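Read the structure below first, then the notes.
Only one protein chain is missing from this complex, and each of the others stays in its spot.
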Amino acid sequence: MLYFIIQQMMYFSIPLLIVALGGLFSERSGVVNIALEGIMVIGAFSGIYFINQTQGALPGQPVLLLAILVAAAAGMLISLLHAYAAINMKADQVISGTAINIFAPAFVIFVARMLQGVQQIPFVNQFRINSVPVLGDIPVIGPLLFQNTYITTYIGVGILVISWLVLYKTRFGLRLRACGEHPQAADSVGINVYKMRYAGVLISGALAGIGGLVFVIPTSTNFNATVSGYGFLALAVLIFGQWKPWRIAGAALFFGFMKTLSAVYSGIPFLVGLGIPSNIYKMIPYVATLILLAFTGKTSCAPKAEGIPYDKGSR
Amino acid sequence: MKKQKNRDFSALASSLAAIVCGLLVGLIVLFIADSGKAMQGFGAIVTGGIVNRKNFGQVLYYATPIIMTGLSVGFANKTGLFNIGGPGQYLAGAFAAVYVGVKWTFLPAGLHWIVALLAAALAGALWGLVPGLMKAYSNVNEVITCIMMNYIGLNMVNLLVRQLLFDQARNQSRQPAATAVLPKMGFDKFFVAGATPSSVNIGILLAMLMGVVMYIVVNKTKFGYELKACGYNRDAAKYAGVDEKRSIVLSMVIAGALAGIGGALYYLSGAGTGIPLTDELAAEGFNGIPVALLGMSHPIGIVFSGIFISYLKVGGQSMQAFGFAPQIIDIITSVIIYFAAFALFFKLVIGRMRRRKEENGVIKAKGGEE
Partner (left out) sequence: MSEYVIEMCDIVKEFPGIIANDHITLQLKKGEIHALLGENGAGKSTLMSVLFGMYQPEHGVIKKDGQEVKIKDPNDANRLGIGMVHQHFKLVHNFTVLENIILGVETVKGGLLKMDDARKRVVELSEQYGLSVDPDAIIEDITVGMQQRVEILKMLYRENEILIFDEPTAVLTPQEIEELMKIMKNLAKEGKSILFITHKLNEIKAAADRCTVLRKGKYIGTIDVAPASKEEMSEMMVGRKVSLQVEKSDAACGEKVLEVEGLSVHSKVGGKHLVKDVTFNVRRGEIVCVAGIDGNGQTELVQAITGLMKIDAGKVVLKGEDITNAHIRKRNTSGLGHIPEDRHKHGLVLDYPLAYNMVLQRYFEPQFCNHGFLKFDEIYRYSDALIEKFDVRSGQGSDTIVRSMSGGNQQKAIVAREIDRNPDLLIAVQPTRGLDVGAIEYIHKQLVKERDEGRGILLVSLELDEVMNLSDRILVMYEGEIVAELDPKTVTVQELGLYMAGSGKKEA
């Protein structure tokens, strides 16, 4: 049972983790990205459609890997719109994000209908790995982490480690963070704030696009133009994780756990006995984030210059 | 107050520019989808709202809730707050209204729907209160708290509808009692096409009235002066002796109440729609954002932009007759918001140019001092 819950939890936690890390790159560069939801939709759509078209022609795992690249590219493309508005046009970042969130589902339904007549895109889930060779046979850890799993889980973990490395150990990360905290300082030492912010937003687009695909694959057999508010939940993960990669991972696991409880509780006698409706479990991550914010609001770790358009001309 | 008019005019111009951009993109999309019928489809969008009285009635009917959520966003904006919590407040209001409508049948006919509206205002206000309090006392960004409240509201309402008001057959909430349905005011006799009447009712008049009331509150009263002062400069408002925390909380509470009433006006219309059980946030809640943006947060402007967005929606329904997906309207709307966000930038540029001109004037007046 526990194994089942942990395996289920990964299906929810990994996309949250990937998308929240995407949000992290954007916000650390100083651009608020509430368009994560919309970008996920675009990424999921592109990836799933790619799978729909290529399935059968290629074996499962390569299709999935290619689909991930497609989703990342689509996510980057749509995030360019956000970057342009937020960075070049100095638009209100929340408004431009909202526009993308409204645009994305409408656009993918429209395109899906154009391409195939109906809006749902079916796909065959041939990506599950019953047991990773060798690793899956380890007692306890094997069934916990290496059975009934997806390659995306390990990609997610990889992204986490790389994100941390990039942000804290590389020149790029140092400069990116400087742009989110004090863009004038970055500019004064010759860093191109606009470029860095574009980079941040584009990375967030790629990761959110991947996250959208990763979310849909284990939880459904067709894509219906929605990621069920996961983009917004990822935003909560980002805040709950206080804009730090490892804490984000912790928050994603916690949120994923709550989500799993709401999804599987009817199969767990103990939880059925408690008689708590599933909606309560769904609510807990949001309530927990609110409570955390209420207590830490004043000492928030949010990047200082987040949401403020950088205007080179202003003195 | 000549200057004020000037500013309003440049705002109007940028709104119109955004609309033109949105429609142009819509037209391009139509051509991509089916170039043969694109012009007909576009014609349907543009004229669908006025081809007959019933359609225009529907325009007013759909406009009602989004005018309210638009006013909600616009009002909060005056205090410098971005109320993206419309969906949650809207849903909370909708639930409270339907609950009163279904359960409190002991109320007399004339009073029942009014009490339902008040309950909705209260529930919406409650949903606005939380972000307001957190902004005022913990300085937490209201965008984040509003998003959280949206999903808490969604799950809460799903739960409560399922437990208290469930209509299993249709997987939605039950219908309010006839006494709780909003009066038709004879609109159902006027806004008809053939025999089918439009669903429009007193709600649109209430929404317009709210627009006027909000205009007066924001522009003519002491309260509005205080709210705007907080919005422009919270520290200066405090210095002036304005209770800035109270202003912020009140602003969110009123915004929440407006969105809550919006939810009530939609679900008490007697058109047969119940609150659906879904994992998606209500579009009417989010649509307050484009409505407020296009209306440049001006209450009267919001009434017009609400009618405009609704007009597009009805036009979109007509457009489906030519085989186009209704999502084209959402695409147009999102493009309009996107460009409206730019419009703020254009306004800024125009403002800067004007300011420089003014500075020139001042410098000349001072004889080149400084």
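Points to keep in mind about this one:
So that you can tell them apart, the chains are marked A and B in the order they are listed, and the count of residues begins at 1 in each.
The working rule: a residue touches a chain if its C-beta (ideal position, glycine included) is under 8 Å from a C-beta of that chain, and two chains touch if they have at least 3 such contacts.
Since the model is a prediction, treat every value here as computed from it, not as a measurement.
Across the entire complex, the residue among A:A178, A:A234 or A:I284 in touch with the chain not shown is A:A178. Per the touch definition above, the residue from A:L24, A:V111, A:A186 or A:I203 contacting the chain not shown is A:A186. If you put the hidden chain back, the residue from B:I50, B:A178 or B:A240 that touches it is B:A240.
For subunit B, the residues touching the absent chain in the complete assembly are 1-3, 220-223, 225, 228-229, 232-233, 235-243, 353, 355-363, 365-366, 368-370. Think of the hidden chain as still there; on subunit A it touches residues 165, 169-171, 174-175, 177-178, 181-182, 184-191, 299, 304, 315.
Assume only the chains that are shown with their structure count from here on.
Distance between subunit A and subunit B, defined via averaged C-alpha coordinates, is recorded as 29 Å. Subunit A makes touch with subunit B in their complex at residues 32, 34, 81, 85, 89-92, 94-96, 98-103, 105-107, 109-110, 113-114, 226, 228-229, 232-233, 235-236, 239, 277, 279-280, 282-283, 286-287, 289-290, 293-295, 297-298, 300, 302.
Residues 29, 32-33, 82, 84, 130, 134, 138-141, 143-145, 147-152, 154-156, 158-159, 162-163, 279-281, 286, 289-290, 293, 325, 327-331, 333-335, 337-338, 340-342, 344-345, 348 of subunit B are the ones touching subunit A in the complex.
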